[in-house]
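Of the protein chains in this complex, all but one are displayed in their positions.
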Amino acid sequence: MTAYISHPPFTSQSLQAKDLSCVRGEQTLFANLSFTLSSGDCLHVKGENGVGKTSLLRLLVGLAQPEQGEVIWNAANIKNDLDNFHQGLCFLGHRDALKEDLSALENLMMYAALAKVDLSHETALQCLWQFGLREREDLPVHYLSAGQKKRIVLARIAMRRAPLWILDEPFNALDFQGVQLLVQLIERHLSQGGMTIFTGHQEISIAGSRALQL
Amino acid sequence: MNAFFVMVHRDLLLVMRRKSEVLTALFFFVIVTSLFPLGIGADTALLRKIAPGVIWVSALLATLLGLQRLFASDYLDGTLEQLALSPRSFVVLVLGKITAHWLVCGLPLLILAPMIGLQFDLDNASLETLLLTLLLGTPVLSLIGSIGAALTLGLRGGGALMSLLVLPLYIPVLIFGAGAVYAKSVGLDVAGHFSLLGALLILALAFAPWVSAAALRIAIE
Amino acid sequence: MWNSVSEFLAMGGYALYVWSSFGLCAIAFCIEVLIVRSQRKTTLRRLRQALLADQYPQESRQ
Partner (left out) sequence: MNDLTNTSWLNWFRLASPSTFYPVAGRLIPFFWILSIAFGLAGLWVSFFVAPVDAVQGQGYRIIFVHVPASWMSMFLYIVMAAWAGVGLVFNTRLSAMMAQAIAPIGAVMAFLSLWTGAFWGKPMWGAWWVWDARLTSELILFFLYLGFIALQASIDQVRRADKAGAILALVGVVNVPIIYFSVKWWNTLHQGASVSMTKSPSMAHTMLWGMLLMALCFWMYAIAMTLMRVRVIILERESHADWVQNLKEVKG
């Protein structure tokens, strides 16, 4: 893998969940769930379908409010300063969040602008090529396969300089090579003092990652 | 401010890629206004009298038609979540989207209005007043309409529900907009109307993006 | 004020309008009360059925 978009390592940060509980409709998905994540940690959230993995991630990200408990980022509840928390967050949801009518390059440039990263044309192309999208960067996204779309999302994550990655089933639709690419991406991110929380049914071996069974 | 232009640029780019959706709202405006003479008859004196009201109501409905797509596509493909979670301020991004909608659905009404004014045999003075009121009024329509679009995002039957929520809030803009043209034709002074339209615009600019952002956060919860 | 019942009912020629106004208000209030009471009855019945279903899980599961 040629050099990624290099950036200096992250300062030490921490994400803490304090006895979170989440209710969907009438049913309590999980209650008083606590864990702490600091620089270099990786958490693999496991559990069968419908157990509340995605709901947990949406609570951690601040999209939804927990029934009880709080999410603390660098010793401050995220509810109080959501914008500051989002500076350091990169979230990947179930859907790829790509505009079908725009090309891969346009999507990447848009996300760079949103993430306050000034990405030059060449580095963007470089980044896309690294993820195997050579000669497809100007094609509108709806012509691409699901795997290729996911690789654009990987390029977005690599380009984004955020200490905390929260990825919801990132390995879906990725072929063997894609999985290796993402594993290396995460390991490199951890080595630089970043943190990652991800869900997924595939057996993924990432150095130093611990599991959270819901 | 950069986030604002990023959003406006992206939305205009998206609209250019899929022109058909936008043109339907504008054709709707032209068709609705030309229905009235067919229904009422070609008596020009009467048409001149009802012209401001007809054009303003059609502008209201055309904006409403265009509003349904304002957040819907981003909501469906998950981009709205990313916007809410991006480091940029969500309110500015929402304001960017509303401005893009106005540039696409509001401004063209101003370009079409003179053409329709000819159909209704409007004299130049009234036409000029009409254009000025539309210039001040259509942004307010987009701003207030965005609140309705955000509240009914993802609901079945959202279109009809949105018009029930938003049309009552459009009434002051309609009254001052159409009223200004009527007052001009009767020779009254229109300064009052324009200052009130300006006040509505400032009020809408101050509150609508913030309220729409709050409503969107609830919708994507 | 009124020297006969029939004069009171005639309401100075406005009988239709005055009595239908007051009548409409009375009817509207009664209908609203009846609606809420029936909503309460159906909700309570549904709650009782749910309670019974919980108390005898085996029976309800066959």
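Structure notes:
The chains carry the letters A, B and C, assigned in the order they are written, with residues numbered from 1 in each.
In the analysis below, a contact is a pair of C-beta atoms (placed from the backbone, for glycine too) under 8 Å apart; a residue touches a chain by one contact, two chains touch by 3 or more.
Nothing here was measured: the structure is a model prediction, and the numbers come from that model.
Considering the full assembly, B:L164 is the residue among B:L76, B:A125, B:L164 or B:I202 that touches the omitted chain. Contact residues of subunit B toward the unshown chain are 147, 151-152, 155-157, 161, 164-165, 167-169, 171-172, 175-176, 179, 182-183, 188, 196, 200, 207, 211, 214-215, 218-219, 221.
Although one chain is not displayed, its contacts with subunit C can still be listed: residues 1-2, 8, 11-14, 17-18, 20-22, 24-25, 28-29, 32-33, 36-37, 39-40, 43-44, 46-48, 50-51.
The criterion applied here is as follows: only the chains that are shown with their structure count from here on.
Interchain contacts give a graph that is no line, ring or star and is not complete, per the touch definition above. Closest to the protein's overall CA centre, chain by chain, comes B.
In whole angstrom, the spacing between the mean C-alpha positions of subunit A and subunit B is 37.
Measuring from the averaged C-alpha position of subunit B to that of subunit C gives a distance of 43 Å. Those residues of subunit A whose C-beta lies close enough to touch subunit B in the complex are 61-65, 83, 86-87, 89, 91, 93-102, 106, 110-111, 113-116, 140. Remark: subunit B residues 2-3, 6, 10, 13-14, 17-18, 77-79, 81-89, 93, 220-221 touch subunit A in the complex.
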